[in-house]
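All protein chains of the complex are present and in place, except for one that has been dropped.
We call the chains A and B, going by the order they appear; numbering starts again at 1 in every chain.
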Amino acid sequence: MDLSKETVKDSVNLLEVNNLNIRFYSNGREMKAVNGVSFDIKKGETFGFVGESGCGKSTTSRAIIRLLAENARVPDGEILYNGTDILKLSQEKLRKIRGKEIGMIFQEPMTALNPVLTIKKQMYEQFLGTGMTAKEKEEKAVEMLRLVGIPSPEKRLKEYIHQFSGGMRQRAMIAITLAANPKLLIADEPTTALDVTIQDQIIKLINKIKKQMGMSVLLITHDLGVVSQMCDRVAVMYAGYFVETADTLTLFSKPRHPYTKGLIDALPSTEKKNSSLMPIKGTTPSLSELPDGCPFGPRCPYCQEKCTLELPEMAEVEPGHMVRCHFSDKLIGASGLISIEDGEKQ
Amino acid sequence: MSEERKKLVEIKHLVKYFPIPRKITDVVSHKSQKSVKAVDDVTLDIYEDEILALVGESGCGKSSFARTIIRLYDPDSGQIIMNGQDITKLSKRDLRPIKKNSQMVFQDPYSSLNPRMMVGDMLREEFLYHNICPPEEVESKITDILDKVGLSQDAKDRFPSEFSGGQRQRIGIARALAVNPRLLIADEPVSALDISIQAQILNLLKDLQKEYSLTILFISHNLNVVYYIADRVAVMYLGKIVELGTTRDIYQNPLHPYTDILIKSSPNLDPRKREEAPAINGNPPSPIDIPPGCRFAKRCPFATDICHSKLPELKEITPGHTCACHRYD
Partner (left out) sequence: MADKIKKKKKINISLLIGIIIVSAAIILAVCPSFFTTFDPEAIDSQSMLAPPSALHLFGTDNYGRDIFARVIYSARIDLFIGVGAMIVPFFIGTAVGIISGYYGGKIDALLMRILDIFMAFPYMVLAIAIVAITGAGIKALFISMWLVGWKEYTRLVRSEVLVVKNSEYVEAAKVLGYSDLRVIMRSIIPNVLSSAIVYGASDIVMCMMSGAAMSYLGLGVQAPTPEWGAIISGGKAFLSVAWWITVFPGIFLVITGLGFSLIGDGLSDMLRQKGR
């Protein structure tokens, strides 16, 4: 099983993010989009951000390639890619990392790809500065399309993105992004706009290519099913904070943060024996008016006075399992999405 | 079980095609008029007091079907019998008083509410237009309905832009229920919502269904949501219903290969169960040029010669569980 932590435990960190904070300013208000986020992604690992809209998962991923909006500031934090801080890089050096070292795919290929350039032209842009001959470029481009499972690649290379169907568009975008051989692929909701059967195909495709190319993947999604099928480790985000990180199996079987537990209980699933859904009460707080103390406090069933006063720190409850909650002990033994026997994990 | 139950809606051989505008060059070269076969000969009964789910992938015709049975679109042929009355051919004017009997909740909570109308005004208009109650009772009716869908009373004097997605969906439900409909069509009502909010809305719909003995036609592409809410499930593929049965039958004993693949495609929540290969390859064919025979034949792992030439009929395989597939001939 490629989930087991053993396979990735000793490998080196490809990306290391320490205490990242991101603020947005609009209409004179400050929005705390990302707060004290720290994580690392190892070589060959798929790391997931999961959370609801506005939780800061996309913002964090965009900060990694410095694609933040103009009204964003990063007051604090470092993003180390292979040891160099991306936040301190000059524009010129940044360009060398974007695309070539870190690639990004998006939810909507129609808006992410250029509609007036052929797939070929956009693919060739990835080969700039590699000194490849025209023939090598052509061969590589065809190979990439074949890799992502696009039939008759020679012909389709000359087509435009609007000539592709939904699933094929996503495949084309993946092919173009991966043509530059990035070491890290950031996938922002890559399957959200797709039908289930196509989503299934794309999930399997990314998993396969990741293995073949030895890439790391940072997956951003709101769908726990997609997390389950793709990620080695997951971070649950809420209101700009990481609230729980663990390997996927642990997170799904032994959630220790009330929000994670809430998400799991609110998720309808054919696999859950208990058929009733437990919604989380209330709505997500506005990022410009975060409550004092724990951001999840106002919606939390376990909330006590301490939670309204003091922001909990990320604490390790088990090796590799971090939780931001004053009362994470209360969830020991709580049921998750799936159950595992003790000892099964080893 | 369904024999004695009263049918609220009977749909017989319903057909709805959308013609594709022809280019000048097509007209000159005498190319035939092409159509999107959104709903192609669908026969279906919806019983009173049930939640019937209609599942399928985008473009399978599920939304067009729903909009056709309430005459938002005019059917090309077939029959729609609503509550014993044939409404297929009713004129716009005759249709108006009975329209309130079937209401709709929409997918996008942002575009489904008039941005320039306050919630109270919207509800007031409904009550007065359809004479739901005497004018002096309108305000208390508004209070009731807001209460029922879990909105605070100050919602009355606010515009939709002041609400979050989940709250807007509650407003949409209030709008639909205000006129006491018999049939509620919920077109992907939770697919634009976050998980925690989605559960709130699903539970609300379930509770309201019980309280008002509503009949709900629940349209969704999300099989997990359908499993939670539906009593019966109809699976649609390229304008046709390929399987229909109780939720338990459909999920535990899917008969049609497409249903089986749909269920298997939906991501497994157990990370230990990862498959290398997808459940199905390829894309659904376009609903314009539909090949003869079974519509799923091209992608079906069990397809034989007959599947490519003859269209399978919907047949009852076990009581209450029908399927259109040559494997059960």
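In the analysis below, a contact is a pair of C-beta atoms (placed from the backbone, for glycine too) under 8 Å apart; a residue touches a chain by one contact, two chains touch by 3 or more.
On a predicted model such as this, the values are computed, not experimentally measured, just so you know.
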Which residue of A:19, A:286 or A:339 touches the chain not shown here: A:286
Across B:99, B:206, B:272 or B:327, the one contacting the chain not displayed is B:99
Of B:57, B:126 or B:260, which residue touches the hidden chain? B:126
Given B:113, B:201, B:214 or B:294, the correct residue touching the omitted chain is B:113
Absent-chain interface residues of chain B come out as 67, 70, 72, 95-100, 102-104, 106-108, 111-117, 125-126, 129-130, 161-165, 172, 175-176, 179
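Following the convention adopted for this analysis, only the chains that are shown with their structure count from here on.
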In whole angstrom, the CA-centroid distance of chain A from chain B equals 32
In the complex, the residues of chain B that touch chain A are 57-58, 164, 166-167, 194-200, 202-203, 221-225, 227-229, 251, 261-272, 274-281, 283-284
Which bits of chain A are touching chain B when the two form their complex? 1, 3, 52-53, 149, 165-168, 195-201, 203-205, 207-208, 222-229, 231, 248-249, 252, 262-263, 265-271, 275, 277-280, 283-284, 337-338
